[in-house]
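Every protein chain except one is present and positioned as in the full complex.
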Amino acid sequence: MTEQAAEEPFHDTDRQEQADRLGMLVFLASEIMLFGGIFAATMALRIQHPQDYMKAASHLRLALGTANTAILLTSSLAAALAVEGARSGRSRWAARALAAACLLGTAFLAVKGYEYAGEYREGLMPGTAAAHFSGPLQRLFMDLYFLATGLHAFHVLTGIVLMLTAALNRTALHDRRAVLIGNVALYWHLVDIVWIFLFPTLYLAGVP
Amino acid sequence: MSPGFQLWPAAASQHAREVDLLIGSFGAMVWLLSLPVFLLMGFFAWRYRRGRAANRRHRPNRNIWLETSWSAIPFTLTMVFYVWATGLFLDLQHPPANAMTIDVVAKQWMWKFQHPEGAREINDLHVPVGTPVKLVMTSQDVIHSLYLPAMRIKQDVLPGRYTSEWFTADRTGVFPLRCAEFCGADHAVMGGRLVVMSPARFAEWLAANDGGALSPAERGAKLYRESGCAACHDRAANGLAPSLEGLFGTRVQLADGSVRTADEQYLRDSLILPNSAVTAGYRPIMPSYANTFGPDEIAALVAWMKTSGGSRPQ
Partner (left out) sequence: MTRASNRPPVVPPEAALPSYLRAGYTLRSWLLTTDHKRIAILYLVSISFFFLIGAIAAALIRLELLTPAGDLLTNDGYNRAFSIHGIIMVWFFLIPSIPNTFGNFLIPLMIGARDLAFPRLNLLSWYIYVVAGLITLYVVLSGGVDTGWTFYTPLSSVYANGAVVAAILAVFISGFSSILTGLNFIVTVHKLRAPGMTWGRLPLFVWSHYATSIIFVLATPVLAITLLLVAAERLFGIGVFDPALGGDPLLFQHLFWFYSHPAVYIMILPALGVISELITSAAHKRIFGYWFVAYASIAIAVIGFFVWGHHMFVSGQSYYASAIFSFLSIAVAVPSAIKVYNWTATLYKGDIELNAPLLYAMGFIGLFVAGGLTGLMLAMLAIDVHVHDTYFVVAHFHYIMVGGTVTAFFGAMHYWWPKITGRLYPEAWARASALVILVGFNVTFFPLFLLGYEGMPRRYHVYPESFQVLQVISSCGALLLAAGYLLPVAYLGWSLFRGAKAPANPWGATGLEWTTSSPPPKHNFIEQPVVERGPYDYPISDPLSRSND
């Protein structure tokens, strides 16, 4: 275990670690409000037009969405294992778990991309030439779907980059407090949680 | 809109005078609450200024009862006004049943008014004195807001839905009519006159201005016939779609189990987004007429459905 000196303006590393953690939590609160806007919009649409909403949602590929839910949940597990690994001094373990989480995250993006491609072919992607919808509400739903999942995919990408940075950072891997890895994992869990709410909002709503 | 300096706007309805009374009384309470602060602040600053001998012993640092009382008393006083103001506001939400309905379509940058008898006008609005007038409004483009300062009312006018406001003018005269919601380049000149006339003069004006035009309901009936609506909605059409006779104002049982009142908004929604509220027992087969009918035509169809209580168009 390597003991670092506290950075300015802290006097001791304990305090600094607590501050880092609190900073990340506050940031995540902010992120939740960001997605809150999207959820508010979907809720408004669903309350105003329940029938059309369900009909439009049924056009999404439930199987792919379910697979992605499993993938992302598993990657969250890997991220949690990475934290445990770092805490118990098994830095190699931590690096591998982070790599696994990154791989699963990439797999999530791949599935998502495949899904998008399918939706493009079906003419369900708004803003493209081939787009054709059964009515304004399907279009509205697909608008929201792409905005929500697109914004989420951007967060997945950010999370992968963050985890890669942590996995390649020797000091972070050997830090038994797991400050950096812990915070990165926290971010990854949020990405996961947002998806857990997006999945029923968008996909499960279409199940009759 | 008389030229020159004016300190208080003309009031031309009972509601307007009540709003004036409300704000006047509220203004009095505002002085009651704030004047002590101003006076005491000045007095303390003078009396306890540095270097002046004054009794500064037993300085209070808190007094829970004092603090609670100056939170609670102003709040309670304000609550009285809350009840008063909310009551007045709720009156505005419930137009009398006998109100004369005028359709309003707003677009950048003009107001189009359609009287039930057929007369149409742009920017100016002629109404009789003493009769409740209800404006049913929609916009063709951005959000506007129809503001009648002399009535102390305004209501935003939205694209894609209906809003309404009503008033009863109690004196004749010419009053301003303005757009209050910023709507683009010529927002400032999107206005006209509200002309309140005696019933006799109004009748003359109507007669001189209807120009032989069809009333909105008549135009709606014509549209109903000519657009093929009857193919499904007519009583004889094997129950493909519910009949529209006497539909307005009734409670409709929907397919999703909820119940809605068939008001203007419902009728309009059913034309634009037919599958958002399907009547129980029918399949969602009606196509959207959003691209077929403009706001004028939808207003006409709604006007017809409102008047068609039981009688099919011949």
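Every chain is named by a letter (A and B) in the order it is written, and numbering of its residues begins at 1.
As a convention for this text, a contact is a pair of C-beta atoms (placed from the backbone, for glycine too) under 8 Å apart; a residue touches a chain by one contact, two chains touch by 3 or more.
If you're wondering where the values come from, they're calculated on a predicted model, not measured in any experiment.
Contact with the undisplayed chain is limited, among B:116, B:132 or B:160, to B:160. Across A:46, A:59, A:96 or A:139, the single residue that touches the chain missing here is A:139.
Panel shows chain B; residues 1-9, 18-19, 22-23, 26-27, 30, 33-34, 37-38, 40-41, 44-45, 48-63, 66-67, 70-71, 74-75, 78-79, 81-82, 84-90, 92-93, 108, 141-143, 145, 147, 149-150, 152-156, 158-161, 163, 176, 178-189, 272-273 of it touch the chain omitted from the view. Although one chain is not shown, part of chain A still touches it, namely residues 8-11, 15, 18-19, 22-23, 26-27, 29-31, 33-38, 40-41, 44-45, 48, 126-127, 135-137, 139-140, 143-144, 146-147, 151.
Everything that follows uses one rule, which is that only the chains that are shown with their structure count from here on.
One inter-chain figure worth recording: chain A and chain B are separated by 45 Å, centre to centre, where each centre is the mean of the chain's CA atoms. In the complex of the two chains, the chain A residues touching chain B come out as 48-52, 55, 135-137. Of all residues in chain B, those touching chain A in their complex are 255-256, 273, 275-276, 278, 284, 288, 290.
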